[in-house]
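One protein chain omitted, others in place.
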Amino acid sequence: MSELRPITALGADAPRRDTIGTVTITEVDDRAIASVASRAGKGKAFEKAAKTLFGIAPPQPGRWDGGADYALIWTGPDQWFAEAPLATHEDIATLIKAGLGDTASVTEQTGGWCAFELSGGAVGAVMERLVPVDAARMQAGHATRSFAEHMGVIVICREAGRRFTLMAPRSFAGSLHHALGAVARSVA
Amino acid sequence: MTQMNRISGGLIDRSKTVNFSFDGARYQGHAGDTLASALLANGVRLMGRSFKYHRPRGPISAGSEEPNALVELRGGARREPNTRATVAELFEGLDATSQNRWPSLGFDLLAVNDMLSPFFAAGFYYKTFMWPKAFWEKLYEPIIRRAAGLGSLSGEVDPDLYDKGFRHCDLLIIGAGPAGLAAALTAGRAGADVILADEDFRMGGRLLAETFSLGDAGGSDWADGVLAELASLPNVRLMTRTTVLGAFDHGIYGALERNADHLPVAPAGKPRQTLWRIYARRALLCAGATERPIAFRNNDRPGIMMAGALRAYANRWAAVPGREAVIFTNNDDGHRTAQDLAAAGLRIAAVVDSRKEAPRSGDYPIHAGAVVIDAVGRKGLHSVDVRRSNGEVSRIPCTTLGVSGGWNPNVHLTCHQRGRPEWDAGLAAFVPGGVLPPGMTVAGAAQGILSTAGALASGAAGAVAALDALGRKAKPADLPRAEDAPVSLTPLWHVPGKGRAWIDPQNDVTVKDVKLAHKEGYVSVEHLKRYTTLGMATDQGKTANVTGLAVMAQVSGKSIPETGTTIFRPPYTPVPIAAFAGRSAGKDFRPVRLTPSHKWAAEQGAVFVEVGMWLRAQWFPRPGETHWRQSVDREVLATRKSVGICDVTTLGKIDVQGTDAAEFLNRVYVNAFGKLAVGKVRYGLMLREDGMAMDDGTTARLAEDHFVMTTTTANAVGVFRHLEFCRQCLWPDMDVQLISTTEAWAQYSVAGPNARKLLQKIVDPGHDISNEAFPYMACGDITVCGGLRARLFRISFSGELAYEIAVPTRYGDGLIRAMVKAGQEFDAVVYGTEALGVMRIEKGHPAGNELNGTTTALNLGMGGMVSKKKDCIGNTLSEREGLNRDDALNLVGFRPVQAGDPLAAGSHFIRKGAEAVAANDEGYLTSVAYSPHLQSMIGLGFLAAGKSRLGEVLRAVNPVEGAETLVEVVSPHFVDPEGERLRV
Partner (left out) sequence: MLIPHPLLGPRDAQEFTYLGDASLIDRPDWQGEDAAAAFHDYLYQRDNPAGLHRELWFHEQGDRSWLVVTRNTLTHEIMGAELARDVARARGRGK
């Protein structure tokens, strides 16, 4: 492997973890991501190939679902983000493209995003100070794009009311982490 | 000082003493007091001065409608002007100051305005300060500014934190009086998501201020019981100290929660206030009603207040303005105050009831058919003059006067969309009418149901109906027996007579002012308001507007509904600007985006510049460099001489895939992409549909059905939006998929004669990047530094032999360190946006200054690129005659005739000898830079028919700075015009 050393979105050697009050903010740095968009007129073939490759059907609008290696997040009409462990899927776009062939357009997104997991008792109070979507009503399996503090984010509910992942374009990592900490302190 | 006017009872906590000061004097109150109630308890009635006449004033209300008792709270940077003492919660160490007086509240020199009142009648600003014109700025305005205004700002940065948030609910209940509590209980028990918001620090509304019981319990005890049950329900959220300030589109409400205004200082890291955006599927307005005054001569004396407020101070706060009270009323509710005060041990000197039939409410003198005609006691009431039904006038000593002119439903939020309140003759008041905000209904006193039993029942019914509209079943909560007196009132708005009778005490609008406005022809209520300033103060005329309208109706001989109505706008009560800003203040005003090389650049001491949200390195100063030009010149020269590296990640990158991807690019770029070979890059120009240049950049073909487009940094978002519009709205069946990859790759430009040599040390040996194998405009996948996946593009913005190299973003930091190390033997530099800009100007590449929304492909010298053989956005309208004239602007270069002369971007070109006026304008300079290569300022700009005017000498005129420079028109390609360096 290359002699170059990667750094995290926050510019460090290892991901960050902060606990403020009852909320823990954990930087997620071990996921490979690719966007997957089904090609025009290839819907059926795509679904079949996707089920074979991912082990799950592509989720409906506003939803995400997880299989053995891959999780799929609906991000727009005919478009999903596929997530897999970085350690085993570093070249994720090539791996997926090989499985989906000409049924889909696949684009590497790993470096495009930063992600933070929020967990703990006051997570509901944090979420309602961050995003306009009704996070209190989100169930595990719900995911949606919105904004937080002028940044576009993907909100993924892992466990209703207790565990969420927020993804934002990677260049925003410092600002998003700062905002998460400020809000967590304000409700701590 | 003892609390001389503290009586027994009340809902204050006497076990907790709270020390505070007002205008430097120290007092004590109790937990549960407001500043106003504590001051009254301490015998202080004078709390402020009026806006215009500086009249001594005390509180007239016990709530947020207060127009008079405006004070400054706290000191230093936390000083907060125009705070209503009637809602300021007392806390230990509270430091309050009166305002709008000089030198002191008791002795105010500007009270001379009161003597000069004949000059300050309605519209005095418009009449008095008209002439001479020159006096306005120098004399009138400074004087008015000093005399006007209420409190003053500290001028310091607010040290507190403000938060914001979003809440969703099935039912938002605004106001926690009897109607709101009954509604919350009904909806809460039915399992609906309920938010109950109340501006007070204790919920219960009027129940806290009354003595009557609900069922077997006292009003406040019943409220406490209900609140305890509501607090136990997980689906009900109680928001005390929260003012719902506005009703906006589609069921969105704004609410201000005062988290820490009742504390000396907010706890570290915690907000002082939070601005909530509440998404309510339904809303029930239970905002209660506000008592209104009856205007009579000198009705603004300290000690005179609304009868209901007097009752609230006595019952809830055990505080009274004085021990001898007179009540002046036109309705039965005024008598309730007399009864409560008598029971509390006050001497009721008289109840003056304007009605001929006055109820025999208690054992005190009751004057039926009588009115108060004057009040005596400039800084504090000591007697009132009463005219009996037989015309006899007598003076009655008293230290407080309670006035009740009836109650106005709080319709404010019903007006925030299109609602216009309607007149209810039975109540003699406006009730909600017209189109209410979507999803809103009204209950209780706000709806005009003024009895407690009625409020309870309408609140419960309102909740049932609201949930029914959401498809949920609920049954009304079981409600206690309660007072159910009908409204009995004979309207009386003002007592005719000499002297000034106040309608709007905060803006000092009197009955006379309204009459004068009528006499001067102001027919519309809206004009009346603006002319007299009635209702335009910080209280929005909550106690004044209806009375003002009624007086207007009277003088014009019309009915009130014929005269008009009065509506209200958000916010319900004043909201600090800081609360609107929330966390977006100071350094957190907006987020910043950091480039992959940011950490390294910061270590080098780079100077950063904001480019949109991006923070980019502008230049990299080295030891000994004291001026930015030294750094930039060095970076440019070193790049052109050997090699330079620049982070170009911020340029927008859009992945375009699909079987129709090439055709899609044909339609959005003026030039053709269909025949671009895989492994090649092409420059593209994109137009708007009107033919103006929108953006430009290079697009690489990675596979038959896969392209990567680059956009300018500034337009990345807009171009993506435009492409999605084309894809979804114009050509919905094209097989094209788009996704931004701007940040998925860390991308660096490596430019200069030694660029290849440097890269050959980085790129893994298996990849041949010689000129033959990887010529100008080639692109391809490579690996670097021992197997890392990367992309290489041979493109140039600087005009030098150049590449852009991209690696997965997390390796961007490692790559720049590796390249800097590899470049040491070549004296490689890393350059910032300034050097980037200098080199592109030297090369004559257009950028944002040239693609400024008013320029066409022809203006930019790229008219020939616009294909006529295909459809593309903008090509039809770019053929318009007016855009293709012979004297159209052309992008050309400029140099000062005298090498050392300055050039200023934005200068306009004028012929020698012609006057520097718009009619002689021939174009303008868009970009200038100092070229260290030419040792001169150089510029790019647009000149009429410029391409055919090379060699001509013109004036570049800069009228803003009164400067001009003689310039020669030259080719825009200052460096390597043949483009040989690119291809070596």
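All chains are identified by letter, namely A and B, in their written order; residue positions are counted from 1 within each chain.
By our rule, contacts are C-beta pairs under 8 Å (C-beta built on N, C-alpha and C of every residue); 3 or more make two chains touch, one makes a residue touch a chain.
Just so we're clear, the structure is a prediction, and the values are computed from it rather than from any experiment.
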item	value
Contact list for the unshown chain, restricted to visible chains	A, B
Absent-chain contact - pick from B:103, B:557 or B:732	B:732
Listed residues B:483, B:588 or B:689, member touching the removed chain	B:689
Candidates A:43, A:62, A:85 or A:121 - the one touching the absent chain	A:62
Residue in contact with the excluded chain [from B:25, B:393, B:435 or B:469]	B:435
Touching residue (missing chain; options B:876, B:935, B:948 or B:971)	B:876
Residues from chain A at the interface with the omitted partner, ascending	61-62, 74-77, 79, 132-133, 144-147, 152
Absent-chain interface as seen on chain B, which is shown	166, 248-252, 277, 279, 417-418, 435, 438, 660, 663, 689-690, 717, 721, 724-725, 728-734, 871, 875-877, 879-880
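Keep this in mind: only the chains that are shown with their structure count from here on.
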item	value
Where chain A and chain B are represented by their mean Cα positions, the distance between them in whole Å	32
In the complex with chain B, residue positions of chain A that touch it	1-9, 11, 35, 37, 39-41, 78-79, 91, 102, 105, 107-113, 128-129, 131-134, 136-137, 149-151, 169-176, 178-179, 182-183, 185-186, 188
Of chain B, residues touching chain A in the complex	161, 163-168, 269-271, 274, 277, 279, 583-584, 588, 590-595, 598-599, 614, 655, 657-660, 705-706, 733-737, 739-746, 783-789, 807-811, 813-815, 818
